[in-house]
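A short worksheet on the structure shown next.
Apart from one protein chain that is not included, each protein chain of the complex appears where it belongs.
This part shows chain A:
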Amino acid sequence: MNPTRRTSGARLRRLLPVVTSTLVASLVLVGCNGGGSSDDKAADGKITLTETTPAAVGDVDSVTWALPYGEPRSLDPAKTGDYSANSIVTNLCESLLLLQPDFSTAPGLATAVTQKDPTTVVISLRDGVTFWDGSEMTAEDVVYSLKRNMDPKLASYAAHVFFNVASIDKTGPLEVTVRFRVPDVQFVNSMAGVPGMIVDQAFATKAGPKFGTPSTGVQCTGPFTVGSWKSGQNITLKRNPTYWDAARKAKAATFEFVFLSDDSTLTSALLSGEVDGIYGVPLGGLAALRRSDVGTVYFGESTETYSLGPASDSGPAADPRIRQALDLAIDKNSFASSVLKGTGRPLKTFTPPLVWSGSPAKEVYDAGYDALLDTSKADLEAAKKLVAEAAPSRKSLTLAVPAGNQSLLQTATLAQAAAEKLGLTLTIKQLQPTQFGTLFYDPAARAQFDLVATTGYIEVPGALYYAPGFVLEGGLFNWTNYSDPSVTKNILTATSATDPTASANAFVAAQKVYAPAKLQITLAESYNRLFLNKRLTGAPASFSYISSPWAAQVGKAKS
């Protein structure tokens, strides 16, 4: 794949899930870095992006996989919304649509999810799919699973996907219809992620609040079943022998996940072969792993981004000129090479190109992105001019950073240095997870801050993932009360257009207007970083692993 090709961008939109993860544990924030090289051995060699690793040639007995963000808290899809949980649960429970390495979608548990009109989506279910216990997946299970996300008591991490839903009903033996209060074409895309996962109603109802816990587990249709969950130690998956799709049956008989959050231990475990693979290779161990002949480091397109966002509708950062000035003062290329160690690249806006790269309207999106102003190189003169023009009444800003996140702290330090050059004083404040999470829903908590540094990712396709939340009045992330009639009109057109090209055109027209306002100062995309022991292959190298049954593809490499 051409390294200069940009990932389609659904980045900003993904901030929503990011927030979710932030609330959960700040795990997402704590450490997503994209990786950047393919299988070349030279650590200083150019990074080549790969979509997926070569297909496996046969089965293996067992695979040991490390989760650098630690043990998941639950296997319940409703509680799945960060790296660790997604890495496992996507292999257990399946979604209605299947996410492909290029972020396009294919039929999954549904043969089709069709946007019939702006407020109606029809889901046609696959016949003959069974849960692990042999019971058949029915339309009732689908209605139950989707509706679960709307239960405030359950507080599903996917609840935001269902905000606009009016009703979910069985309309045929294998058909479910979703109706919306407000048009939302992003919904179909979301069915390729955790929000579209189907669980067994009988099992989940019986398990109640214990659904997804180490002692109870889950009941789904995926290529792996839950073998065991030894709290603190490991989670072992077992191949589902009766999986419905013979072509995508799991290659490994058992797949063991271990929780290793110490970077140096992790690197040693990979180098010694005790652990076979990992997504999110620690940047500290990257050079050693790339030099090693134990396995291969792959780099892929990602939707993971680093950004600084304005936190309130007053103060210096609420002025777009100050944000533009900061954006111009930070050199994104040196950000990518210093903070991301070369495993990422500058982005022009909050929606990363990977999210639309599987769309039929990809060309429209790409052209829209290309037309955006490139501010990756620092331009201090222009930046100073903007500050002078804005003449802020206050020159001191406070930036909130989640505590313990080294890469975000480095990001904040870079921003601090850039601000100083503009005559602004930037104070960095590290917040504990609960405090940081509060920022995302409590305006009072945000009031004491001007900017927030976050990382985020988008786990499903669709350019409309972030934008509405940032640009519409009352949007979840519209913390500056941004409002522009033409943007509002175009975004509403985009979210209700059933024709992909019409939707893309409206989105691009809106983006052209809101992108320069820097509702997020987007610094870079960080590549997906995958390490595989040389005995294995098959895992996707792009960030699509976050929502697809990737572990089932991991098998024997050609020796």
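To be clear about the criterion, a residue touches a chain if its C-beta (ideal position, glycine included) is under 8 Å from a C-beta of that chain, and two chains touch if they have at least 3 such contacts; residues count from 1.
Here is the rule we use: contacts and distances are computed from a predicted model.
Visitor: UniProt protein name for the omitted subunit, picking from "ABC transporter permease", "FdrA family protein", "Dihydroxyacetone kinase subunit L" or "Double-GTPase 2 domain-containing protein"?
Guide: "ABC transporter permease"
Visitor: Hey, which of A:V63, A:I123, A:A269 or A:L536 is the one touching the hidden chain?
Guide: Here the residue in touch with the unshown chain is A:A269.
Visitor: Given that one chain is not shown, which residue among A:L260, A:A361, A:A412 or A:I546 touches it?
Guide: Per the contact definition at the top, the residue touching the missing chain is A:L260.
Visitor: Which listed residue (A:S74, A:T177 or A:N478) would be found touching the missing chain in the intact complex?
Guide: Reading the full complex, the residue touching the unseen chain is A:S74.
Visitor: Just to verify: which one of A:W65, A:Y83, A:W132 or A:Y157 makes contact with the chain not shown?
Guide: A:Y157
Visitor: Kindly note down the residues of chain A that lie in touch with the hidden chain.
Guide: Output for chain A: 16-17, 19-20, 23-25, 70-71, 73-74, 79, 81, 152-153, 155-157, 159-160, 209-210, 213-215, 230-233, 258-262, 264-265, 268-269, 271-272, 274-275, 404, 431-438, 440-441, 476.
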